[in-house]
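Removed from the display is one protein chain of the complex; every other protein chain stays in position.
Residue numbering begins at 1 within each chain, and the chains themselves are lettered A and B in the order written.
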Amino acid sequence: MSGHHDVSYLAPKETPWKTIWSWVYTVDHKKIGMMYLVTTLLMFFLGGVAALAMRLELFEPTTTVVNQAGQQAVEGQFFKGWEFTEREQLVTANNVYNRAFTLHGAIMVFLFIIPAIPAALGNIFLPIMLGAKDVAFPKLNLMSWYTYVFGSLFALWSILQGGVETGWTFYTPYSSSTNWGGVTAMVLGAFILGFSSIFTGINFIATVHKLRVPGMGWFDMPLFVWAVYATAILQVLATPVLGITLLMLVFERTFRIGIFDPALGGDPVLFQHFFWFYSHPAVYIMILPGMGIISEIIAVQCRKRIFGYRAIAFSSIAIAGISFLVWAHHMFTAQTAASNAIFSALTFLVAIPTAIKVFNWIATMYKASIAINTPMLYAMSFLFNFTIGGLTGPPLATLATDIHLHDTYFVVAHFHYVMMGGTVLAFIGGLHHWWPKFTGRMYNENVGRLGAVLVFIGFNVTFFIQFFLGTQGMPRRYATYINEFTWMHQISTIGSFILATGLVIHLLNFVQSWIGGPAAPRNPWGGLSFEWETDSPPIEHNFPREPVITHGPYDFDTTLPPHCDPREFPLPDPAQSARYSH
Amino acid sequence: MTVSNTSLGTPVLASAWDRLWWGGNVEASTFAEGVDHVFFYIFWVSLAFFVLLMWLMVYWAFKYRRRPGVAPQPSPSHNTALELTWSIVPTILLAVMFFWGLIAYIPMKVAPANAEVINVTARKWAWGLVYDNGASPLETEVIADAAAPIFALPVNRPIKFIMSSQDVIHSMYMPAFRIKRDVFPNFYTSQWVEATKITHRWEEQEKKFVPVNPAESKGYYLACTEYCGDQHSQMWGRVMVLADADYALWKNQQADTSGVSLPDLGAKLYKSKGCNACHSVDGSAGTGPTWTGIWGKTHEFTDGGSALVDENYLRESILEPAKHIVRGYANQMPTFQGQLTDRELLALITYIRILSDNPQDKAAAEEFSARELEESKAAKNAPAN
Partner (left out) sequence: MTTLPLGPAGVELEPHERYVPGSHWRNAKDELEAAKLGMWLFLATEVLLFGGFFCAYAFFRYLYPHDWHEASRYYLSWQIGAANTAVLLLSSFTIVLAIRGAQTNRKGMILLNLAITQLCAAFFLVVKIGWEYMPKIQKGELPGGFFTYPHPHGDYDHIFMSVYWISTATHGFHVFIGMIVIAWAMWKAAAGHYGPKHYTSLENVGLYWHLVDVIWIFLFPLLYLV
């Protein structure tokens, strides 16, 4: 059985044709993870281009001016001149903007953030961290990826049909009545992507339950595994509700079933309930894996036992549970005072486990040995941004203030601080942290640090000012706005290009590393979980023989990291360590 | 955090602080102060936590930065007292936020029985307001690049908006009053408000309403905050808050249009009813056909039929817009059935006729309007009965 299985999973086969075949027909979780990584990053790029186009459009407020011919004309619109005709109708510059933000939202949510961490990094590292050879259902895993590609093609097809201008939330009756573009294709795409998400979730739950290495108890698992496990539960329990909602929306558009159509006696608010019953838990599908990455980066790069391991693990599960009870806080301006009061109270419950996680991460840094490298810079960026994102949640959960702030730029800034400043930065941090492992190459640390600083600055310049835009009353999804907001929008646009520059630097750094980076050692950071025991990149079945669990993933004060120089990663005085040993 | 009603005597710093947070929308309703108090409670609590956490993070990252060959110092990875503290303290602070927020929110939901009702109709893409005397805002002002109807609210008196939508979901947002309520096509929603600061007064010499203090406020605005399509960002309204006598005067002025000629009235309605959101009067393309030169043209329909654009066709298009759809356009327009008086309908039709390319049509329309204005004035001056 051994022999040819001992080579790197990235090693080419005898012929190029066989190499390609070994990828498209693979059941190896690492290859599937890599394919997810490439496809989701491609989608991130597309969504990012849409975002930059939006920011350019918002650089100027658009004011009506009288031109020389004495006619009124609209100036200062980036999309002016991008108008086109669709089914004999004029698609206005505003409409082009609306398509841009819908595309940005739908791609980033359904095609990038939701699959990015669990299906890419989770796929590669979850089985390795458990000491397993693969996920529970390798063929299902491959099918998830093909389902993802199939769903993405539907979403891209909707662009070819002219795009979608409903907003990624597809609120009825707007989405069921609009006759523009490819709404049905985009909704079907999101429906199909849901299956991909469900398959991945089922796979990971079964893997965590049944493929842990013998002797590994639940509380011996790395926290990234806990986070992906909590995410998988959410994927399995929440996604079907989105599926049925989107299916009903497709029926609404094709068979006019009228369930969400007020003209036929249906109720559009029912759609909002259905939609948010999925999409609120989906917020935690997006953030929980990011939290898992941060737990890994902080523990390993600080060489410190994570503070409050169980509190972090349980808070992931608590967040997953509570997330099902808070959906209607997206609708405070739509429903009765009584249900608002209930959902406001429930929403505050989410804040507690989230706050505990942040306290634990920062407490872990106490008396640590902190490497200021790219992953750790990202972990600190995450803590900074995620804390802002978290602390701007309460004004939106509080009834009185949410009435003012709902659907303004305050909300836009808040969820970008959580999703982009939180999840996406955690994802990029995780990419750097595990890059040496899954590619077998080191990246240039100084270029990585430069990129991290630029991304941090760019992100905050882009989004911090948007809190003030929001409190001052700038509604979201606006193609045009009043002059008072111009300078703030311009700062935001400038920030978005700093952010983009930082991301491009990372991309170039990764490309350079992939082509000519120095070979990575097995354990560059001195980590203790199983992925640092195997080769960089891992062999096809991960380990030459089944690994044996001899220590916890965070026993940094008592265990020398494998494959490392003890002089580089020395242990503290054993007598001192014994005082705090477990 | 409050700003006094007059700009005199307001400390400059406090004013800058308020403008940073609220821009031109400083507290202007009875709810606003309560909302802002909760907001700043949350803000200061959040800032305290943020500064503490970030200071610890940066300080420790520096103090415990990795030195070659130096091991981390052992420390506990668990401390029940500490963990309980940082669980319970935030819980209490959050509970205060919830209850305070609820207390500030409940008044928004309980309208006083004596509130004057204003009916609001939202449509793509305009707000229609009808007062209890039948008045609708006639004048408009350009906000961003859209014509926004100017409407008045009385100071220190409760007003209740009863709202419905003719097409998709909209949301009525007046940031200065800290109110926002979604507007639905299948049921009525309502929101009440009591404005506290006069923004405009009647200037007898100029015969118009002017800002009390232009430097402080040009009036407040109303915006749509539920995405509703192409011109979602152009559904503005301008709010004037008037003293009681001025408010009564304004309502009467808007209700009585008998002294306005048909083309003038049509031009006002074109903007105040939101026709301009889709139909241009300069020949440029839009969501609906331009009105310039439309009179006397033949319209071809999506169902293959066609019709000459004349009085009857226009009347039908305004009252039953879905009956025939002009080729190249979508079935988008809401009906104006019941929202225009006969004279207003005539005014719009006459206005479109005046925009005709044909000088004869133009002249005929102008002559007709002049005659009609005389009759209209006479009818008003004639004793009732």
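Throughout what follows, a residue touches a chain if its C-beta (ideal position, glycine included) is under 8 Å from a C-beta of that chain, and two chains touch if they have at least 3 such contacts.
Please read these numbers as outputs of a predicted model, since none were measured by experiment.
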(request) Name every displayed chain that the left-out chain is in contact with. (result) A
(message) Tell me which of A:R256, A:R310 or A:R579 is the one touching the absent chain.
(response) A:R256
(request) Tell me which residue among A:A11, A:L264, A:V504 or A:V548 touches the hidden chain in the full complex. (result) A:L264
(message) Need a quick check: the contact residues on chain A for the chain that isn't drawn.
(response) 1, 132-138, 140, 198, 201-203, 205-207, 209-211, 214, 236-237, 239-241, 243-245, 247-248, 251-252, 255-259, 261, 264-267, 270, 274, 541, 546
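Assume only the chains that are shown with their structure count from here on.
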(message) I'd like the Å distance between the centres of chain A and chain B, where a centre is the mean of that chain's Cα atoms.
(response) 36
(message) Can you tell me which positions in chain A touch chain B when the two form their complex?
(response) 61-64, 71-72, 74, 88-90, 92, 94-95, 98, 165-167, 171, 173-174, 177-179, 262-263, 267-269, 302-309, 311, 333-334, 337, 340-341, 344-345, 348, 351-352, 355-356, 358-359, 362-372, 376, 380, 383-384, 387-388, 391-392, 394-395, 397-404, 406-408, 468, 471-473, 475-482, 484-485, 554, 556-557, 567-568, 570-573, 576-577, 579-580, 582
(message) Applying the document's contact rule, which stretches of chain B touch chain A when the two form their complex?
(response) 20-25, 31, 34-35, 38-39, 42-43, 46, 49-50, 53-54, 56-58, 60-61, 64-78, 82-83, 86-87, 90-91, 94-95, 97-98, 100-106, 108-109, 142-146, 167-169, 171, 173, 175-176, 178-182, 184-186, 221, 223-234, 282, 284-287, 327-331
